[in-house]
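Of the protein chains in this complex, one is absent; all others appear in place.
And then subunit A:
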Amino acid sequence: MDSAGEVVNDGKITLEGFSVAARAFADKWKRHNLSFPSWSWVSLINRTLLKKEECYLSLEKIIILSSLEGSAEEESLDVTADWWEKEESIDHTVLVQNVEDEAHYYDYHIVYSASYMVPMLYFRGYSSDGKPLSLDVIKRDLPSSSVSLLLESKWTFITQEEHPYLNRPWFKLHPCGTEEWIKLLSESSSSDGCQMPVELYLVSWFSVVGQVVGLRTPLEMLI
């Protein structure tokens, strides 16, 4: 058995494998997702633990312009359009300011779970003044397909937990049975039933998980 075969086993991945997969993921993302900020590999030297590094992938300060309540959004846009037609002297600065006030910022961290031997997605949202967003507000920023998935299925759910390294509450996306659907992905993508190459592990994982939080994985990354 070659070393790569041991690194990904049964849909799970070792810590060493995760480091390799993470860097491969960040590289591919940078190459194929030019309009998007890049993921960075963060390694915090933990002073308490001497030279031990806590490592994770980080994508921060992604701006999502918050959507107003569903159809109300369209309505208000129509109203605005009418208003524009009627009123010549619109105060554009007011309009722009409103949009900025509604900007929500998101940080995403991909952290390795030594217990489950799979990656976990942690994320948090905050407004421009740094105030954390509640889960209700965050759900309104998620694609509507995700929200129904979260509410109806038992397969993925979001919990509020402490970030493993940062001593602060974050939200964690916990897909049940990660290793099972990774196994399915690797079985269906290879003709000879080989294990998924470690470099593609996180790409495959994120192609599923990222969708829940509205982050698309370009198809070119999956090659």
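By our rule, a residue touches a chain if its C-beta (ideal position, glycine included) is under 8 Å from a C-beta of that chain, and two chains touch if they have at least 3 such contacts; residues count from 1.
FYI, contacts and distances are computed from a predicted model.
This figure omits one chain of the complex; the name its UniProt record holds, of "NAD(P)-binding domain-containing protein", "Serine/threonine-protein phosphatase with EF-hands", "Histidine-containing phosphotransfer protein" or "Autophagy protein 5", is "Autophagy protein 5". Considering the whole complex, the residue from A:E162, A:E187 or A:E220 that touches the absent chain is A:E162.
The missing chain lies against subunit A, touching residues 10, 46-52, 114-117, 132, 160-162, 164, 167-169.
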